[in-house]
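Removed: one protein chain of the complex. Kept in place: all other protein chains.
Up next, chain A:
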Amino acid sequence: MCCWGPEVNSLLSQSINLFAVVLLVLAFAMIAQRRILTLIHLFTLQGAALAAATLIVGYLTGQHHLYFSAALTFVLKVVLIPILLHRVILRLNVRWDVETLFNIPTTMLIGIVLVIFAFNLAAPIAGLSTSIARGTLGIALACVLLSFLMMIVRAKAVPQVIGFLSMENGLFFAATAATSGMPMIVELGIAFDVLVGILILGVFMFQIREQFDSLDIRHLEKLKED
């Protein structure tokens, strides 16, 4: 399979780390991004980085089902879901919305703590993995936790959904980093669930807007314990 010689291969295996770092940086950028449109662009980039990383791991290890997985990621997270999100924000007329975020520096600091925590948690496990991308398991877990943080601090529906999707990206990356990719059928099932989930959430956003005249999740806090 390696027709380019060892130097190129070593360069490629280093590029996996590069793409992993890109994923992490994008996760941080998403936390700090106020504009919804830019947020969708960042998400698209993250999907592209994920697809590229999966492709390289597939090439280097000769596991051809990872090519398929990379293609699936590309179609779903770089093409289909961004198109859906663009259509949703266009029709909801929130394309140019800017969200007021408080305490970005504090959120970033919490994010850094989460990254350190993720690396510590993943370090012993990553040593046991046989995958060539095992060093990046910590980064994958960090991406998951950062998206989690984003879902907590965001008060609008669209950013919350993007946080959810970005968490899915982190999990997909974890599967590539820790193992040689999940079995095909499982990956297909997960992709299907994500797609159906995003369609349902899209419909919900219209209904929420209809009921509350706003996409602010703070309206969704009526059901409280007495």
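Definition applied: a residue touches a chain if its C-beta (ideal position, glycine included) is under 8 Å from a C-beta of that chain, and two chains touch if they have at least 3 such contacts; residues count from 1.
The definition used in the following text is that contacts and distances are computed from a predicted model.
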| item | value |
| --- | --- |
| Absent chain [UniProt protein name; select from "Carbohydrate ABC transporter membrane protein 2, CUT1 family", "Hydrogenase-4 component F", "Fe-S oxidoreductase" or "Acyl-CoA dehydrogenase"] | "Hydrogenase-4 component F" |
| Chain not shown, touching residues in chain A | 121, 124-125, 128-130, 141, 144, 148, 151, 157, 160, 164, 167-168, 171, 174-175, 178-180, 182-186, 189-190, 192-193, 196-197, 200-201, 204, 207-208, 211-212, 217, 219-223, 225-226 |
